[in-house]
Every structure is written in structure tokens, then in C-alpha cells.
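Excluded from the complex is one protein chain; the other protein chains are retained at their positions.
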Amino acid sequence: MSDRLAIVVFSGTVDRLLPAAIIASGGVALGMDVELFLTFWGLNAFRKDSVNSNTRFSKDYEDMAPLMMEVMKNKNVPSWFEMLKKAKEIGNVKVHACAMTYDLLDMKKEDLADVVDDVIGVGEFISMAKDAKITLFI
Amino acid sequence: MSDRLAIVVFSGTVDRLLPAAIIASGGVALGMDVELFLTFWGLNAFRKDSVNSNTRFSKDYEDMAPLMMEVMKNKNVPSWFEMLKKAKEIGNVKVHACAMTYDLLDMKKEDLADVVDDVIGVGEFISMAKDAKITLFI
Partner (left out) sequence: MSDRLAIVVFSGTVDRLLPAAIIASGGVALGMDVELFLTFWGLNAFRKDSVNSNTRFSKDYEDMAPLMMEVMKNKNVPSWFEMLKKAKEIGNVKVHACAMTYDLLDMKKEDLADVVDDVIGVGEFISMAKDAKITLFI
């Protein structure tokens, strides 16, 4: 069995979704199995109609956000969503929607981007994370 | 010995305290021992006089916060504090106050909600977290 990397993706801002995607990419590049658990604002960010148009940045750095967005564009940094799609193509990345948030927001499967694999409860994710080498809350 | 889940609860916003409580609940449901280390804004959120009236949400999502609060109310989602109390009844959840923050804020035992078990230093928490299967900073 490959080493596992488990991330709770709570945040829905570009600046936090990006490291989530980068760490997932880094994990699969090393042959790890990656399990992402999308919850709260993180799940909301995976709506099909907004994954490609998200410009939300942490308020803590809103003075620096325009510059950061500009350099990312100028240097052709792929978006967090493109990176994650690529990581799924390369290796074993499973993207799980948190059942509680899914119900809370009255979501339907078709509301979510195709990269989302399934809807699971927090218990199921914790069972996976228990055997992970790395666990993060982003 | 049961598997351990260790969380640093740094945040004091409802939207982050909720996943902390949900993950703690999920952990005890699986028979894990849960250790929470309340620090900074997280400890401040456990003041007896505010645990039941906290409406602070992350500024990053303040446009969506009113909707989220409404759906949580309509769907009778228990508060993070109720969830945590329940988790403590069901299983082994220890809630530790960070000694440094406790001193910094000139707190007294009676300022804190009863779910808080003790006041410990960061070293003691790290010793516990070292043997945990899952470690998170929320």
C-alpha cells in the first residue's frame, strides 16, 4: 500500500486552495495516495459554476492580493483547479465531499465539479486519515 | 491504548470551531482518544459567558455567512459547543487550555466553560500529539 496524504480542505479562498492543490500534486509525484475531504467553504468552492472563476482571497492579505494575482497570471501559474485536475490524471487523488456540508447546502451531484468522486461522512474520512503519513487542515 | 487525534484549536470563529467539534465527534465515534489544545482566539472562544452566543465568522466569507447561519438554524444543526459537549459525554475528549494564552489573558478557571479540563503548556501537548494518528491545526 502506498503512503497516504490526507487533507481537510475547509477553505474556499484561492490563496489556500492553491497550496492544497500543490501539496496534493507533490504527494502524487512521490507516489502517495491523496485523500481530500472538502468541507464548508472548501466544498462550496468546488461548485461547477465557480471553480474557474474564483477570485476570493484571504482578507488578511487583501492589500497584497492584487499583486499576487498579477504575478501568478504573468508567470502562467495554473489555477488551483487546473493543478488538482492534473494531479488526478497523474496519480491517485480522491476528492470527497463532506456529507454534512453537502446536505446543509442542499447540493446535488451535478452542482459539483467532476473532480469530486463521492460524498462521505466525517467518520469515513477520519478512518482514512488515521493511516495517513501526513494530515493537514487547510 | 486507543488511537489518538490531536487538534490545536487556534481559531475562534464559528465556521472553524464547528469542524473542530465535528472532527472531535467523528474521532470519538470511532473510539479514538481526542486531545484538543485551545490557544489564542480558540481559548478566548471558550469563555463561559460567550460559548453560547458566538456569531463570529471568518471575514473571508462574510458575504456568505448570513446564509450559512440561516441554513444551520433552519436545519437545527447543533452549535459547535453543543457538539463538543456531546462528544465529551460519548467518549474520551480532553480539552486543554494553553497555559501561555491563559496567562496572557489573565484568565481564571471560572472564566472558562466547564468542558475545559485543565491548563497545560505547549510541551505537554506536543508530547501527546507526537503519538497521535492525526494532527491538525484549526
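When the chains are written out, they are named A and B in that same order, and each has its own residue count from 1.
In this section, a residue touches a chain if its C-beta (ideal position, glycine included) is under 8 Å from a C-beta of that chain, and two chains touch if they have at least 3 such contacts.
In this text, all values refer to a predicted model and were calculated from it rather than measured experimentally.
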item: Which residue of B:Lys59, B:Lys75 or B:Lys109 touches the chain not shown here; value: B:Lys59
item: For chain B, residues in touch with the removed chain; value: 6, 8, 10-13, 39-41, 44, 56-60, 100, 103-106, 121-123, 125-127, 129-132, 135-137
item: Hidden partner chain, residues of chain A it touches; value: 3, 5, 15-16, 18-19, 22-23, 25-27, 29-30, 32, 58-61, 64, 68, 71-72, 75, 77, 133-138
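Heads up, the rule we're going with is that only the chains that are shown with their structure count from here on.
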item: Distance between the centres, which are taken as Cα means, of chain B and chain A, whole angstrom; value: 23
